[in-house]
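And now, chain A:
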Amino acid sequence: MMIELLLGVCLVGAVAIFLLPDRYSARLSFGISLLPIIGSLYMYATFDGVGNALLEGSTLAFETKVNWLSIGPYELFYHVGLDGVSMPLIVLTTILTTLAILSAWTPIDERQSQFYGLMLLMEASLIGVFAALDFFVWFVFWEAVLIPMYFLIGVWGGPRRKYAAIKFFVYTNVASLVMFVGFFLLVFGLGDSIQTLGLPAIAQALSAPGAVESIAGMPPNTVKAVAFFLMFAGFAVKVPVVPVHTWLPDAHVEAPTPVSVILAGVLLKMGTYALLRFNFTFLPEIAQQYALILVAFAVVSVIYGALLALAQQDLKRIVAYSSVSSMGYVILGLVAFTLYGLGGATFQMISHGLISGLLFLGVGVIYNTTHTRMVGDMSGLADRMPVTAGAIVAGSFAYMGLPLMSGFVAEFLVFSGSFSADFAYAPLLTAIAMFGIVIVAGYYLFAMQRTLFGQFSVSTDYEITRASAHDVVPLVVLIVLIIALGSVPEIVFDMIEGAIRPMTELTATQQADTGSEMLGLGVSFLGGVLL
Partner candidate 1 sequence: MAGAFQFAPAIAALPFVSFLIALFGGRFMPKRGAFAGITATGGSLLLSAWMYFAVLSSGEPHLEIVHTFIAVTDPFTLELGILIDQLSALMLLIVSLISFLVFVFSLGYMNDEGETGLPRYYAGLSLFSFSMLAFVMASNLFMAFMFFELVGLCSYLLIGFWFRADAPPSAAKKAFLVTRFGDYFFLVGVVGVLGTFGTSAFAGDGSFPVLAEQVLAGETVGINTFGFDPQTWFTILGLLVLGGVMGKSAQFPLHTWLPDAMEGPTPVSALIHAATMVAAGVYLVARMYGFYALSPTALAIIAFVGGFTALFAATMGVVKREIKQVLAYSTISQYGYMMLALGVGGYVAGVFHLTTHAVFKALLFLGAGAVIVAMHHDEDMWKMGGLKDRLPVTYYTFLAGSLALAGIIPFSGFWSKDEVLFEALLRGMDNPIFFAAYAMALLGVFFTGFYTFRMVFLTFHGEPRTTVAEDPHQFGWNMKFPLVVLGVLATVIGFINMTPIAELTGAHIEFLHVWFEHGGEALTVEHYGALLEQWANYGEVHAGSALVVASGAVSLLFALAGAGAAHVLYNVPNPDEHTDKLGSIKTVLFNNYYQDEYQVWLAEGLTANVARGADTFDQGIIDGAVNSISGVSLSLGDRTRRIQTGDVTNYATLLTAGLVVLLVAVGVLGGWFV
Partner candidate 2 sequence: MIPSQYYLVLSAAVFCIGLFGILTRRNALIFLMSVELMLNAANINFVAFSIQNGNLTGQVFSLFTIALAAAEVAVGIGIILVLYRNFNDVDVTTATTMRW
């Protein structure tokens, strides 16, 4: 019942805040958002899940399963539960939401009740995404995330907010549709062997040899491959993977700070989480067969994303593009499909959530004060805003993978996992991807030097002063968390390992017959991209 309780608190809180006047909403929503944190931390402490939620031999924590409805051959359930992958993500969600709400106190000065209500709605949707284990329940939450996000960007965003909001909205919605088709291609390929759309049932059915039948003249392996790439195309948008990333910088730049925090911190993880759950748990053999293509996406995302970040002048764009780069590491780890690859990818989801959150918050504090985010418009801010500057320095170094901060652990695990992975040229490709850590250092160092250091100069008609406490507290909290995870990664990795270990024991059940699939795949991915 804990998950329902979390959802309930968020939803009831959201409704209450919608109905109450603006003057209560900031503080009330902060108070309400503390409850899910307490709840999720309690859950974290009492977590008793074993194994991977989707695979055999697992025990889910906080599981609920009730009949929902049936469609044709399939029974749908309301089925939620947590394993070692989803539990940390839920804690991440609750914590980041509260910090985001806190950081909204300064910049959000109109239509507050709507803003904070939507933030709580968003939190509920995100918790649902990570907890759901039946396809349609998951999908409802997955799509539900878009709605508050659309408003949050569209109403409270920057000058081009309408463009960014609709772009985000349509782009990710198309992706969902593409993914949906891929998923059901796979489900129909399973034929009568499943009667539900429960993700565990599907994953377990797929692990049986010869489970997938041919569809529409496509041999089973092609069905799986096409399904894999359609789903990949769908999730790739959310991650985002180059070349379907262009909604992200626009969305980030236009979104207000608290929303950017959630967007980068949690929303992007939906994509990688789904990749982990769907593509890589369902079809590990396809992932291995096409590992080179997938790694190519990862490597291109890392390097190209980093290069793009290097070319930006807007601090938020820098962080946004570097997210593209960082999420490339997650893909790399997933494709590696080793314990450290998958575990590192999951760890990176958490870690990147915290670090990008920190940087967006930091940039937000600067923006609140200076009303500009352009690198060239300011310098020497460390002089007037030492704590904020310190936080940004900390965040930047965390992003660069400084040891004893969480980013290092995540990236190191991903690299280790990917270096020894089974796909061809794994060491070389890993090494290429790792070069991202140099580029990332480049742009963050340049950005820091030009904005924080040097002679103080910002053209404002008022005095630049230190940020207020409620702006700084989230920064400090995040830094503490980042260092904690970076120094004692076991507090999270132990749990992650429990859920990841069974995945690595999945063996390729079917020998892939490589035929003319490559063409079909290219077409299906391109189609997905074009759509």
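Keep in mind how these were chosen: all candidates are chains of the complex that A comes from, given by their letters.
Keep in mind that, in the parts below, contacts are C-beta pairs under 8 Å (C-beta built on N, C-alpha and C of every residue); 3 or more make two chains touch, one makes a residue touch a chain; residues count from 1.
Keep in mind that this is a model prediction, so the values were computed, not measured.
A.B. asks: Check each candidate in turn (1 or 2) and state which touches chain A within the complex.
C.D. replies: 1
A.B. asks: Hey, which residues of chain A end up touching candidate 1 in the complex?
C.D. replies: 167, 170-171, 242-243, 245-247, 304, 307-308, 310-312, 338-340, 343, 380, 382-383, 397, 400-404, 408-409, 412-413, 415-416, 419-420, 426-427, 430-431, 434-435, 437-439, 441-442, 445-446, 448-449, 452-456, 488-490, 493-494, 497, 530
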